[in-house]
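For this depiction, one protein chain was excluded, whereas all remaining protein chains were kept in their positions.
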Amino acid sequence: MPRESVLEAGPVADIGAMAASPYLPEAARVLSVRSLTAMERLFDLEFADGRALGHAPGQFVQVSLLGIGECPISICSSPTRPQRFQLCIRKAGVVTAALHALRGGDMVGIRGPLGRGFDVSELHGKDVLIVAGGLGLAPARSLIQYVIDERARFGAFHLLYGAKHPSELLFREDLHAWRDDPAVDFHMTVDRPDEGWRGRVGVVTTLFRELPPLDPQRTVVAVIGPPVMFKFVLLEVLARRIPQGRVYCSLERRMKCGVGKCGHCQANDVYVCQEGPVFTYGRLKALREAIE
Amino acid sequence: MKPRIAIFSLTSCEGCSLAILELENELLDLLGAVEIVNFREGMTERSWDIDVGFVDGAVSTPEDEREVTRYRACCKTLVAIGACACLGGVNTLKNRQEMESYRTYVYGERARWFPTTDARPISAVVKVDYELPGCPMNNREFLRLVKCLLAGVPFALPNYAVCVECKKAGNLCLYERGQMCLGPVTRAGCNAICPHYGSKCEACRGLLGAEALAAARLNMREIWKVDEERVLADLRLYGAYQGDGSKP
Amino acid sequence: MRNVTIDVKHVTRVEGHGNIAVRVRDGEITSLQLQIVESPRFFESFMRGRPCAEAPHIACRICGICSVGHTTAAVKAVEAACGIVPSEQTVKLRKLLFYGEQIQSHVLHVLFLAVPDYLGAGSVIPLAGSHPETVKTALRLKRLANDLCAAVGGRHIHPIAAHVGGFTHVPRAGELIELKQRLVAARTDLAAVAALYAKLPIPDFERDTEYVALKVPGNGEYAFYDGDIVSTRDPRPTPVRDYRTRVIEEVVQHSAAKHCRSPNAPSYAVGALARFNNNHAQLHPAAAKLAADLGLSAPCRNPFHNNTAQLVEIVHCVECAVEMIDALLVRGMKLEALEKPTRFGQGAGAAEVPRGVLFHEYGVDSQGRIESANLIIPTGQNLANIEEDMRAYVPSMLDAGLSREEMTLRLEMLVRAYDPCISCATHLLDVEWIE
Partner (left out) sequence: MLDAIISTRELLGRVDELLRTQRVIGPVRRDVPDATPPVRWFYEPVSSARQLDLGFAYCVYSPKQYLLPPRETLLEFHRTPDGFSARPVSDAQPTALIGVHPCDLHALVTLDRAFSHNGDDEHYQARRRRLLIVGVDCGKPCTPGVYCADMRANVADEGFDVMLQPLGAGADVERFGVRFGSPRGRAWLEAGGGCERPTAADERAADAWQERKEASFGRTLTTAHEDLPAMMARSYDSLIWEATARRCYSCGSCNLVCPTCYCFDVHDELDLSLQEGRRCREWDGCQLQDFALVAGGHNFRSKAAARLRHRLMRKSKWIGERTGGKGCVGCARCDRACTARISTVEIYNQLAEEV
């Protein structure tokens, strides 16, 4: 072995092609890019070979820009709308900033769908409450769209959404549609209003007052948002005697491989990229690192 | 448009500029990707319209101060290369002696002919956009920075200890050879080249952080039973630790 | 009668910062200075108090381009001060390392810094466009020299494994075998370089000069690592420890580097040409043949031929490196413990680094710490001589009616021919001035 090869991270000698790799992204075309806020953009994508993504709500993909890097992003559209899939991406660092520079027609690499999303068959026939905070609305939206598209399979549908500031509201068209949809019991709020804001002001938990009494026997709850939000929403939910196994949360961790090898996403003994990102609260509470 | 590059030297051995020339295998590609417009060691012609300026050397005279201010004004991006430019380098050893004494020791009564100041990293005088520490800087890391600049993505130094690269290189740890290596407290990026060649790390890439330093103090006293001041003296060799808070 | 003022700020393509200032009034030189504007660096001062084992490590930071040279001179001085005798393997490895640096530095100097002048290119950068093959050859040779240094010392700039008392790392046989193959292959590259060089119009200028170099006693090898001090005016050998009888230093105001004279002359020259003039009989036959082919014969008094001597030395070093590798492979290499000091005291060491003879001297106290340091750098020794050359060269150029631009270029080329590592030249000490 030439020592050089250890010291200098150059190309490895005698390298040969392989048939398969879990790390090989597939080409997907950006159909359109829309600005949702100053920080978030919505990407419409389709695989170059036209196939459907075939995901469950709550799953994510690894998005690649070769030469820049790769990062995990939740799928924010529902599998019930399979022609294309959507990602809502916040500009947060190297890869996401480079993604923001893309335009319609550009190509990205996609691996996925990855992780465990919501087991929708468990949800069928139940009343559904979704509580989303901030960017959490992105992963939540895949489930929201699903419930709306398959409305007949569900009981009551309550949707609560909180953002810090009106300027940070995501998916404005959807918000209007949900508000106007009689089949959705939709409420939203902002922490800090601006002049034009006519809606509610307050943290997302204040919206629980808008809900009718929940039936603990038939309600499932999904809570998706920043870690600080979790605990307070959980208190509201548990106070309504919803069983812990029927409260779902989605976790975020650093991820490199997305397939349960690299170790970065581990929260205690759990690889979030495989057993999650969606967990029941019953499972989550055993994960000290997830709730601390 | 190819970015216009300049390479400058202040008080230094110019080894870092030379390290760029030592990129033999990539040099022609580099010259294809950027336009070098000002490089005293390599060329006669020069220009002051510069996108990225690389500066080796510490600021140690009033003249250096004027020069580096000029570089800052002429360069859109300014990069400090090498231990001297990033930490002050070996030059800072003189800061620990009386100025009168070190001047007259070399130049006798004619010392006043050669004005001097404390040796400082260039960030003590001007704003620096990126730093490539090391004595000399690692030219592979230089190349990585250039590629980041070309690709328009941010560049960051490794945020872990030399030991990481030392292990990846498969070296026998110098503590097993009875040496108090500074690898555990030093920022990686050199591929642990010193331990690889059997020499202890002397922290030429600067200290990693306060926690590692605190651990070092404890371990030197309690585990290795050596004088911690001796260890700190080693940290001063390249200005990694001045002990006066100027640049930990 | 002409009035000329030449003011070259920052002679480019030399390591370090130097200015040339020449004033000519009515055909007479009224002032002529090679100014060193490099910051004074005070190595001798701040090395005091550091453990003597660190001396090579700190001293090599004087100059990136001849850091192997500084390492070697410092190692030898400290070993002299501490009563350490290096092992046979250590000496062999040091010499091999030295060949690497010699090749690397001379290739850089001849092909990157000097040749562009002759080919009318402002630097090696346009040369890459106009003479790509030459540049590729140069890069290949330089890479080889670097790899040789790296295999032995860890890296070329500021070597790692070379210490007082020995090496902390030994190359593997496989590495050396591969390097040897590349050195052998380099003969072809060197022949091409020599063919190119033979066509260059080397200026025709001579001045009677004292050439000082080390020389190995008896019919020893061409001196790089070892030797006594000799010169073309005084061939009697002086041991290195008495270097002060042959080298006298002075502080001059226009230069942060001190100037040197010898007991025989107000200025003298060191470097490849000085070595050639004193040691040509010891050259490897292949190098001697090249010298003959290029018309270089001793004594040569044309400073521009320093470049020619460098090219000859490259060939010499390539051949000697091949032989040294064979010798090391035959005896086998193993990691040895560093030799320990047997006493502490005063010691001087010298080595013929690419730019000429380099002296280091240290006093080491009973704690093993450096108490005093004196470093005499080749460029410092050459500075006075470069000024003398310019004093002689300017009138002849005026007589020949050269334009100011032409004269400026020639003066820069003259300075460059000496390969001044000006940043090195600023760390000189004259102990006579200590109170």
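Order of writing sets the labels: A, B and C. Residues in every chain begin at 1.
Keep this in mind: contacts are C-beta pairs under 8 Å (C-beta built on N, C-alpha and C of every residue); 3 or more make two chains touch, one makes a residue touch a chain.
Keep in mind the model is a prediction, meaning the values are calculated, not measured.
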item	value
Displayed partners of the chain not shown (whole complex)	A, B, C
From A:Ala52, A:Ala92, A:Ala183 or A:Val201, residue that would touch the chain that is not displayed	A:Ala92
Listed residues B:Cys163, B:Cys190, B:Cys204 or B:Leu235, member touching the removed chain	B:Cys163
Residue numbers in chain C that touch the chain omitted from display	334-338
Missing-partner contacts on chain B, residue numbers	26, 29-30, 32-33, 143, 146-147, 150-151, 159-161, 163-164, 166-170, 172-173, 175-178, 181, 183-185, 209, 211-212, 214-216, 218-219, 222-223
Interface with the undisplayed chain - residues on chain A	1, 6, 9, 11-25, 27, 48, 66-71, 92-93, 96, 105-107, 109, 252-254, 256-257, 259-264, 266-269, 271, 274, 288-289
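Rule of thumb we're sticking to: only the chains that are shown with their structure count from here on.
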item	value
Chain centre separation in whole Å, for chain C relative to chain B (CA means)	25
Centroid distance [mean C-alpha coordinates] between chain C and chain A, Å	65
Separation of chain A from chain B, taking each centre as the mean of its C-alpha atoms, in whole Å	43
Junction residues of chain A, two or more chains touched	3
Residue list for chain C, restricted to those that touch at least two other chains	none
Chain B - residues contacting chain A, complex	140, 151-154, 168-170, 191, 193, 196
Chain A residues touching chain B - in the complex, by the definition given at the top	3, 6-9, 67-68, 94, 97-98
Residue ranges of chain C in contact with chain B within the complex	10, 12-17, 37-42, 44-50, 54, 57-58, 60-65, 67, 108, 112, 122-125, 128, 132, 135-136, 139-140, 142-143, 146, 153-158, 160-161, 163, 167-169, 251, 253, 256, 335, 423-424, 427-430, 432-435
